[in-house]
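One protein chain is absent from this view; the other protein chains keep their places.
Labels for the chains are A, B and C, by order of writing; each one numbers its residues from 1.
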Amino acid sequence: MAMTMNGEAVLPAPRETVWAKLNDPEVLKACIPGCQSLELASPTEFAAVAKVKVGPVSATFKGRVHLLDLDPPNGYRIQGEGEGGVAGFAKGGANVRLEEVPEGTKLVYDVEAQIGGKLAQLGGRLINGVAKKMADEFFGNFAKAVGSENAAA
Amino acid sequence: MTATGIGAPVRRREDFRFITGQGRYTDDIERPGQTYAYFLRSPHAHAAIRSIDAAAARATPGVLAVLTGDDLAADGVGGLICGWMIHSKDGTPMKAGAHPALAQGKVRYVGDHVAVVVAETLAIAKDAAEKIVVDYQVLAPVVDMNAAVKKGAPVIHDVAPDNVVYDWHLGDKAAADAAFAKAKHVTKIDLVNNRLVPNPMETRAAIGEYDGGSESFTLYTTSQNPHVARLVLSAFIGIAPEHKLRVIAPDVGGGFGSKIFIYAEETVCVWAAKKVGRPVKWTSDRTEAFLSDAHGRDHITHAELALDDKGRMLGLRVKTKANLGAYLSTFSSCVPTYLYAPLLSGQYDIPAIYCEVEGVYTNTAPVDAYRGAGRPEATFVVERIVEVAAREIGQDPAAFRKKNFIRKFPHQTPVIMAYDTGDYAASLDKALELIDYKNIGRRKRESARKGKMRGIGFSAYIEACGIAPSAAVGSLGAGVGLWESAEVRVNPVGTVEVLTGSHSHGQGHETTFAQLVCDRLGIPIDQVSIVHGDTDKVQFGMGTYGSRSGAVGMSAIAKALDKVIAKGKKVAAYALEASEADIEFKDGRFGVAGTDKSLAFGEVALQAYIAHKFSGQDLEPGLKEGAFYDPTNFTFPSGVHVCEVEIDPDTGVTRVDRWVAVDDFGVIINPMIVEGQVHGGIAQGVGQALLEGAHYDASGQLVTASYMDYCMPRADDLPSFKVDHTTTPCPSNPLGIKGCGEAGAIAAPPAVINAITDALGHEDVTMPATPQVVWRAARKAAFRTAAE
Amino acid sequence: MTTVTMTVNGKSVTANVDPRTLLAQFVRENLRLTGTHVGCDTSQCGACVVHVDGRAVKSCTVLAVSCDGASVTTIEGLANGAELHPMQAAFREHHGLQCGFCTPGMIMSAVDIVNRKGHDLDEHTIREELEGNICRCTGYHNIVKAVEAGAKAMGGTVAAGIAAE
Partner (left out) sequence: MYAFNYQRAKSVRQAAGLLAKNGEAKLLAGGQTLLPTMKQRLASPPVLVDLARIEGLAGIERKGRAIVIGAMTKHADVATSTLVREAIPALAALAEGIGDPAVRNRGTIGGSVANNDPSADYPAACLALGATIVTNKRKIPADEFFQGLFTTALDEGEIIVKIAFPAPSKAAYVKFPNPASRYAMVGVFVAKRGSEIRVAVTGASSDGVFRWTAAEEALRSRFNPKSLDGVAASADGMISDIHGSAEYRAHLVGVMAKRAVSAALGK
């Protein structure tokens, strides 16, 4: 099942700072919902484990996260795919653009995600909502990470 | 008619065990030492398998084996087959891709079988399956039929580089084109016949067993045709020679076609039983059933009907794409061809018909016969285009049909079939009366006052049942002849065992077949037992599908009974010391004509076994006769179904308010059972029209893989039905039977859609006409009305 | 493993079970009462309906361990010896079954409907109350008739003829 969504957030930090955070594995780890580990395999590739919990469902996905089309400090594409065992698989990506605005940096994202296997077979009504929630959480967490860092500084 | 003879609504003899929980279905059977199989299935619609690492799974305590396609190949186990050869227009044979029971190198749909784990418990098997690491190279899938045949589409089987299985046709193209050239009016429609999942309530199950001492196998399985399963497993797949393989189909919880086929799981259970040296049991869960049972229907069709200035039909042209899924299932190739196009004449006198069918591979579950198999698809085309044509030329749809009905029999259609008998107008007239057609206008106005929209829809269907004359189907590409066998064993005490090659999985054969025996032999029904579903008991048979059990299976029994009576006369002649020519058999007694000397059937049976009075050379002892019956023609049940719906335009909810079915099934053995078959068929047809649809997303994931998303008809989705019949006995079999099992599923879908489109005033409604579909269509209707 | 004791069809049974054992598995596999069927994975088809302490439940969605101390009735416990329960008799009389697979759950649900809604049931009520039981064979037409007649018979308003049949 495939779905797409998009959104944007204005972050109170300069674009270079935001860009650096977008490339910081520790920040990414803290922002990916349910992320249990994120290990650097190369500067643009990570091995990731994330535990996804939605209501009664919980599934652990193991896979890779890649950073592609790097265009500092304007944006990149973050892409991942994971195997969730019985639950099936998930893959998806987001195009992230950073624009300078008077308040700081505007982050604009387009996400597309696809799942297969048991979750796709059984979870039809929930897939969109879950994907949206996870994207919102990721970028929400990211905004917080940028915000708190900035406030602390 | 006696209380238990032909025509009596005898209560079913099989029911006691079912209503008391004593039915014995495959999963109810527990074999000593049985192990459990669990299949690892592909989560991808299309992928190459680079490697399978099963070491961790094999090392799991309690695991007996993890087997893959490589193991199958190493043992020389053959692939699954498609038993009906179809040739394309250009004479080339259909392109059948290899179909291994466990994937070899590639998976082609979500649910395709990758490996099997055999373990002490199902839980252990599942745990171990999670440890198997499959390295997939994911390939682009193709799910949509139109996309599959486009240049550059992903190739599913190398033998079919354009994903076309066959490009087939039937009929006279030149004659059809000529008819259209002189037409005054041409009606054109585009239709989608939605993909369905059969969903018998009992899922498939199998227990394979191997006896090393006798080197023989036993397979307990949910089959509609255990002998065909044995034949295929033996002759084609090469599991064991036929005499070393016993297939038992015990109580089977519904089939609807989906249990005719020889599937991967059953095959693997038999093979694996020898490998692990223990019985191997597999029971499908419902999600597995959705993924891996053969689906039904799935056509895209464009059709055109040519009419003259008086509204008479001149010609019909039909072009269909049929989705056959990722592999050719056992009978899949014949369903959209010879079970479809020959029915396109419907009940109508159409001088010229031409039909083209393209069979297409996609990365979806295989598609094969499902209740009606080809005939519902044909009826949907015919009854939708006839309805639309009547509306376009402003004629009453009932009158338009009547005007075009075939009236003289036999009638040779332009598409193979020779209809033997029928009275289509009689069924229509009766249906119109039962639905109270003359007051439909008043009922529509009443609905409108409540803000609802009411519509009425007709479906005048015909089907070809009693499949099938062996010579006829042989000439069309069938791998086997479709006769049926019967054996009647009369015991010395006069009780009778009938062994039949038909198989009952809800049809009530233990009752109806016994009624025939009572009728013919004049003995009480409790002295008759019907034996079926075991290849060690019944020598051979073709099984139950295509509404053939009555017309073909019972005809074989009737033939064997005739032989029993003939032999009985000989026995009676010896016993009564009379000439055989003077022996008459009537009301269960053999008597000497013109005398009061007679013996009851049971007494003659005893004499046959005592044999004291025989001269051995003239007459063998015993009373047991067998027969093979090969029909001379198909049978042609027909009828008219009328559906009345009321639509809530605010929500799009369609309520089926009235249903009338008037069917001509020829001679009816048990009206109670026949009506039950009609009810069930209508429910499946209404399900197709309003509720059911298998839906794959663009990546090939089946998103309707449980009852959470696949909408099964429930009690409150349906009304009670008014079911009646007319009768023209079938002339081609000794009992006059036509067949009734599929009629409802064939007739219903166009009746529903015709009713909805009547209510809405336009034709733009697809199946399944879910609330959302109808809501949109109702809005379109409102815009049109506003614009007028 | 957890010990569980319950009364099934009037008989006390005690077993040591893996806690993940569902009630449906327990009656089918441990007790070999195979009249209770499993037809789906999502608690919708109703083939597995049994009564726990007099109330219909889907035994595929109940843990056996949570029925400790409970009284369970399965389809096998409905008839009184050779004498059919009036609802069973009505299903046979009205041809309310074909393949028989959904039938045990259907009958157990039907008895529960009567227990809750009384003996005089109209078609609309019966159809609504059967929401949790799926049948693929009958189109429900004869099931509805059977439930209506069975309900009446349970109230004793129909001659005992059916029950004694």
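Going forward, a residue touches a chain if its C-beta (ideal position, glycine included) is under 8 Å from a C-beta of that chain, and two chains touch if they have at least 3 such contacts.
All values reported here derive from a predicted model rather than from experimental measurement.
Chemist: Which displayed chains does the hidden chain touch?
Modeler: A, B, C
Chemist: Among C:N9, C:T36, C:Q88 or C:S109, which one is in touch with the chain left out?
Modeler: Answer from the full complex: C:S109 touches the omitted chain.
Chemist: May I ask which residue of A:K29, A:H66 or A:K133 touches the chain that does not appear here?
Modeler: Checking each option in A:K29, A:H66 or A:K133, the one touching the absent chain turns out to be A:K133.
Chemist: Of the residues B:I393, B:V480, B:A698 or B:C711, which one touches the chain left out of the display?
Modeler: Checking each option in B:I393, B:V480, B:A698 or B:C711, the one touching the absent chain turns out to be B:C711.
Chemist: For the chain left off this view, which of B:Q412, B:S579, B:T651 or B:T785 is in contact with it?
Modeler: B:T651
Chemist: For chain B, which residues touch the unseen chain?
Modeler: 123, 126-127, 287, 650-651, 691, 695, 703-704, 707-712, 717, 770-772, 775-776
Chemist: In the full complex, which bits of chain A touch the chain not displayed? Write them out.
Modeler: On the chain A side, contact with the omitted chain comes from 54-59, 86-87, 118-119, 122, 124-130, 132-133.
Chemist: List the chain C residues touching the unshown chain?
Modeler: Looking at chain C, the ones touching the missing chain are residues 2, 18-20, 22, 41-44, 46, 49, 52, 55-58, 60-63, 65-66, 68, 109, 112-113, 116, 129, 131-133.
Keep in mind that, in the parts below, only the chains that are shown with their structure count from here on.
Chemist: For chain B and chain C, what's the span in angstrom between their mean Cα positions?
Modeler: Spacing between the chain centres: roughly 30 Å.
Chemist: Compute the distance, rounded to whole Å, between the mean C-alpha positions of chain A and chain B.
Modeler: Here the centre of chain B sits 49 Å away from the centre of chain A.
Chemist: Give me the residue numbers in chain C that touch at least two other chains, ranges are fine.
Modeler: Residues 42 of chain C each touch two or more of the other chains.
Chemist: Mind pulling the chain B residues that touch 2 or more other chains?
Modeler: Correct list: 287, 706, 708.
Chemist: Taking the touch rule as given, give the residues of chain B at its contact with chain C in the complex, in rising order.
Modeler: Residue list for chain B touching chain C: 11-12, 14-25, 27-28, 30, 123, 199-203, 251-254, 256, 285-287, 505-508, 672-673, 675-677, 679-684, 706-708, 712-716, 718, 720-721, 744.
Chemist: Chain B touches which residues of chain C in the complex?
Modeler: 18, 20, 28, 32-42, 44-45, 47, 74-76, 78-79, 84, 88, 91-93, 95, 97-104, 107, 123, 126-128, 130-131, 133-144
Chemist: List the residues on chain B that touch chain A in their complex, please.
Modeler: 43-44, 110, 130, 287, 290-291, 697-699, 701-706, 708-709
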